[in-house]
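One protein chain is absent from this view; the other protein chains keep their places.
Our next item is chain A:
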Amino acid sequence: MDGIDIATLRELFILPFLTGLVLAVLLPLLGCYLRLRGEWLAALGFSHIAAAGSVLGLPLGLPTTLTATVATTLAALANALIARMGNSQFALMLVLGWAGALFLAANTNQGEVISEGLLRGQLYFSTAGHLVGALITLAGFLLSLHWLNRRLLIQRFFPDYYAANGRTNWHHELLFVVLLVPAVVLGTLAIGALPAFALFFVPAWVAFGLVRSWKHGLWLSAIIGASVYLLAFFIALLMNQPFGPLLALLLALTSVLRLVGPIKGQNSY
């Protein structure tokens, strides 16, 4: 770091660092609920739609955050309308988003650079808007956690509870989407589609293999996400390595922790 003073470092890296840190807590927590709902591929499908939507902003002359949010919201609405459990629709979104992003990129000025950044990660180009968006989404999630947690768990274990009692479930479904969409968009724009997916998927998967209670699962997911993020950020900075792939790699390595977890029955996957 010769020749770079602390003030410069702070100016260059404090904003990306904080943005990534907030997302490293938020995304694993939402990942727990995606696993609860059996929708663990949703983050990857939505993140590729967000990437395609972001690149679409270039020829339209619109802010990429806006077009990414609109595209992801439309995908989330389509998913809610078909109301089908499972991951097939998210696999289709992944394919469409990936192809769309690369096609748009190939036919747009600056598109290739942008799309590569989105797919691989570009944390150091995070903006203050990304940080504010991430903080608002995290605050919204934490404030609604108690209310949302009970309803999502009841829906998983007693699927017709709401219909049987003449209650609609769209309140918590909508809230979950309202939290998920900005998390996916910000994760994709700030960290990259695949590293963001790794934050949604791996910490929850590892934590669920290690702990025995739901509350501990949430805590451990957030801790794994934040710890691995800190490690990846500083290794990438000090050793001049690409952040996104390094984060994904380190997260993947945490999967060995599952080997020391409690023995699971036939229900593991």
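By our rule, contacts are C-beta pairs under 8 Å (C-beta built on N, C-alpha and C of every residue); 3 or more make two chains touch, one makes a residue touch a chain; residues count from 1.
The definition used in the following text is that contacts and distances are computed from a predicted model.
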What is the missing chain called in its UniProt entry, if the choices are "OB-fold domain-containing protein", "ABC-2 family transporter protein", "Zinc transport system ATP-binding protein" or "Peroxiredoxin family protein"? "Zinc transport system ATP-binding protein"
Which is it among A:Leu138, A:Leu189, A:Ala207 or A:Leu250 that touches the chain not included here? A:Ala207
Among A:Leu36, A:Leu131 or A:Leu186, which one is in touch with the chain left out? A:Leu36
For the chain that's not shown, point to the residue among A:Leu62, A:Val113, A:Ala128 or A:Leu153 touching it. A:Leu153
Out of A:Leu142, A:Ala163 or A:Leu253, which is the one that touches the chain we can't see? A:Ala163
Spell out the interface residues on chain A facing the chain that's missing from view. 35-36, 38, 150, 153-154, 156-161, 163-166, 207-209, 211-217, 262, 264-265, 267-269
